[in-house]
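One chain of protein is taken out of this complex; the other chains stay put.
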Amino acid sequence: MNFAAVVVLGQGVFTVLGTLASFLPPNRRALAAGLATGLLGATGFATGMVAFTRPTTMEVGSGLAQVSIRLDPLGGIFLLIIGLLALAASCYAVGYVSGPSASRTSWIALTLFIASMQLVAMAGSVAVFVVGWESMAVTSLLLVWTEHQHSRAVRSAGLWYAAMSQLGFLLILGMFALLVSTGGQSQFLNMHSAVSTGSPLLRSGVFLLALAGFGMKAGLVPVHVWLPRAHPEAPSHVSALMSGAMVSLGIYGLIRIVIEVLGRGPIWWGLLLLAFGGVSALYGVLQAVVATDLKRLLAYSTTENMGLATVAIGAALLFVAADRPIPAGVAIGAALLLVVNHAFFKGLLFLAAGAVLKATGLRDLDRLGGLVSRMPTTARLFAVGALAAAALPPANGFVSEWLLLQSLVQGERGSSTVTALALPIAVAVVALTAGLAVATFVKAFGIGFLARPRSEAADLAVESPMAMRFGMGLLALIVVILGLFPTAVLHWIALATTIPGARPITATWARIQLAGGASLAPPMLVALTVAFGALMAGFVRWHGRPRRTGALTWGNGGVRLSSRMEYTATSFAEPLQRVFDNILRPEQDVSVTPVAESRYLVERVGYEQRVDDVVETRFYQPLLAIGAAWGDWGRRLAPGSVHRYVGYVFGALLIAFAVISL
Amino acid sequence: MTVFSVVTALVQVVLVAAVGPILVGVLRQLRARVEGRVGAGILQPWRDLIKLLRREPISAAGTSWVLILAPVVLMGTSLAVAVLVPYVSTRSATANSSDLFAVVALLLVGTVVLTLAGLDTGTAFGGMGASREITIAALVEPAVLLAVFALSPPAGSTNLAVIVARRVSDQAQLASPVSLLVVVALMIVTLAEAGRLPVDNPATHLELTMIHEAMVLEYSGRDLALVEWASSIRLVILLGLTANLFLPWGVATQAGALALLVGVVAFLAKLLLFGAVLGIGEVFIAKFRLFRVPELLAGAVVLGFLAVMAAFFLVQGSG
Partner (left out) sequence: MAGLIRRLRRVGRITEPAPAAPAFEAFTDIARSGSAQVRHVDVGSCNGCEIEIAATFGPVYDVERFGVRLTASPRHADVLLVTGAVTRNLQAPLRHTYEAAPAPRIVIAVGDCARNCGVFAGGHGVVGPVSDVVPVDIEIAGCPPRPAEIVAALRQVTGR
């Protein structure tokens, strides 16, 4: 039985069903369309399973409409991510959508978005890849624009996203053009051998265009500026899919083109990837630490994680260039595991943030709080996601962080001088990023959910509906399972590692073993902690008095405790902002309004502090200003006088005759 | 995993748990003697803990399960680390799980739950302590990872038991520049993580100068007992790790009752030595202003980085 054909056909069927379900009347639309997209996701997951067990290629259709599908373990990993995320997000969306996000257009766009992402992961030829990529961009743009009638920020975010995704698409098209013209092959399967004979200049050109184009989709600095604008403005289930699945496809493109198709390259490729990845990781997490908008914080955290994955890919390239397949295999394994883990915990975090947004109407951490008692399930699920994002056991982020650090540490031994200098810097950057990520998510969970509510809206929050809780719960379960027992995923990742001779990661249910000797046993760590914790808790309870609850908080004996006295997200991050203020460059505005009669008496003082994206203000705004100035100057060419236009045509004809006669 | 290795692991964890408050007592007693006072005796922290266990724990209104769970998780992770790291023997049942990054992550989990508890109190001091603690924890990460990264090349692994065993057998490493750089970096990390001078003053009463204490102002009774006990255990963990990395003599590398006994005695002696150095040293330093602490930690990172470079180039040159 041709499983591949069945599952691919299934995907097509559910895509059509999802589109048709969107035409139902509103009261049945959400359930039907959600069901269809959920099944689309589940079928995608099944396709991923087929890709691991029976990798195959197939051609669907013929002639100009021929669609080349390739199911292989690398694509399978991303099909896995997209499928499970789509399942969870669809389930969640059934309870979440309302108003513009429950419209026909939104559901159709959602279905096509998921389908096109899956098409990209299954693409066997350049044509299919490109079609899938562009439709993914267009449908996600439609989804980002869902609330455009309500908010200017959405329109601005949509514009930035549209411009940058099309720019990225152009770069990718250019890269494919170069690639196909070099080898003559447009099927991915045969591209590696075809391109290996290309000139180094051409191969480097392909590499740089791939880095630029896929880096833009993955959200690497300096082309990340669309991420913190677009992801917060999209509806939360869309943000989860974009941050978890779509951004991962940028890394998929990088791995596919650079590691598989190009294979080997000079050392500067790896160093360049290390540099961009390191800067993205550090800059992303710094912006996340000082962000007070919850979804903006999560978006910058996506940049951070994609930066870490890029660091892993860069390290792998360095090791391949030095003919050391074992550390290279560990590094690629780390990159893939980072992407898989990130997809699930980031999806969970965005869904939980959406639940908070729906319940309180707020994204601003400075006004949230007290949700752990008002929305207990959502709070616990967010805590699981935050634990994973902070890379702490028992959640899955810890395993991928460990793998990344092991690959960098193992690679140090026996490497050339340049690599030996670069790797410890990479370790320091990864470690600092990890520390700052802990600070970020302690802030997000601690300020957003704990203590007392800082505003009326937070006080009136209620728990999310069942569908939303179920979607989040599914992802939380996956996060915990991957954190404790990542056996299956590691096995699939080992299959997906296309570097020859590199299978250094083995995993049993209790332990992950690397070829160099290092090993990690997450269940052991968790078991020890739980055992000792329970033992001590029991021991002290046996001795002690009953607990007194509901007492007044000891706020130094103050009689008027209010929620204004609690720490806010801004104050929590203030020491770190001060330490890193050269990079973040916060802007401060103090305006003093004196009393009308005398300027020595002050009536009002206004203080505003903002941390803008430095890359945007120092790099993009000047470029946009130049572009606008050029456009303004160009208006002088068309003032409206017909005489002038005729004159232009006359001039153009003269030039044309002159050129022809030459 | 033999019976003896399990016994070794249990001996180690019981020893660390018992010695924690005694180490704090020794530090306080040293300070008292230097100040010309009699002091309360080195067993005083144990009396404090036992008394605290019998007092009433209080949960304020507006707090949640996070506040109640934090001391338990803190204690659980601290004891888990006490079992994993080779203090008394490199042959305990959990020796092959004592990966450095895992140990650092477990310590960080403890810090994180205490920070969340500080935020859960909803007071300004709790938030302030939490904010400062997490700033220091974030900046200490690169320093500690680089420092032990520098020690791993000769052992070929980041497993602490393997590293310590290698250093016992290959004494030449102990006097190398790498070791000296790493010991200074690790001492700075210990001071920062354990909340001692010059980073934090554990005996201060001024809330605006507190870092660790500010987070626990709301705790009482058995919650407080667990938190104080876990803090002292963490001090033993960090000092013990530094001691075993630089004076690895006495650590049991074979299974055997005599080796275990020697390991226990050696560990206590080394701990006393490092504790005495810390205690006397604290008399002569004042607490740093909070915004100078990142400079100190950046110095530790630089030392760690230099140590890694030295480990690489010196090995290359000689090997």
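A and B label the chains in the order they appear, each numbered from 1.
The rule we apply is simple: contacts are C-beta pairs under 8 Å (C-beta built on N, C-alpha and C of every residue); 3 or more make two chains touch, one makes a residue touch a chain.
Note that the coordinates shown come from a computational prediction; the quantities given were computed from them, not determined experimentally.
Trainee: So one chain is hidden, and I want to know which residue out of A:9, A:170 or A:552 touches that hidden chain in the complete assembly.
Mentor: Candidates A:9, A:170 or A:552; residue touching the omitted chain: A:552.
Trainee: Tell me which of B:3, B:38 or B:175 is the one touching the absent chain.
Mentor: B:38
Trainee: Across the whole complex, list the residues on chain B that are touched by the chain not included here.
Mentor: Given the touch definition above, chain B has residues 32-41, 44, 47-48, 50-51, 54-58, 204-207, 210, 213, 217-221, 224, 284 touching the missing chain.
Trainee: What residues on chain A make contact with the chain left out of this view?
Mentor: Within chain A, the residues touching the omitted chain are 545, 548, 551-552, 554, 557-559.
Throughout what follows, only the chains that are shown with their structure count from here on.
Trainee: Can you give the whole-Å distance between the Cα centres of chain A and chain B?
Mentor: Spacing between the chain centres: roughly 35 Å.
Trainee: Taking the complex as given, what residues does chain A use to touch chain B?
Mentor: My answer: residues 369-370, 372-373, 390-393, 398, 401-402, 405-406, 409, 412-413, 420-421, 424-425, 427-429, 431-432, 434-436, 438-439, 442-443, 445-447, 450-452, 511, 516-521, 524-525, 528-534, 536-537, 540-541, 543-556, 561, 563, 565-567, 571-576, 578-579.
Trainee: Can you list the residues on chain B that touch chain A in the complex?
Mentor: 13, 53-66, 68, 72-73, 75-77, 79-80, 83-84, 94, 96-97, 99, 101-102, 105-106, 108-109, 112, 115-116, 119-128, 130-132, 134-135, 137-142, 144-146, 149, 152-153, 156-159, 162, 207, 217-218, 221-222, 225-226, 290-291, 294, 301, 304-305, 308-309, 312-313
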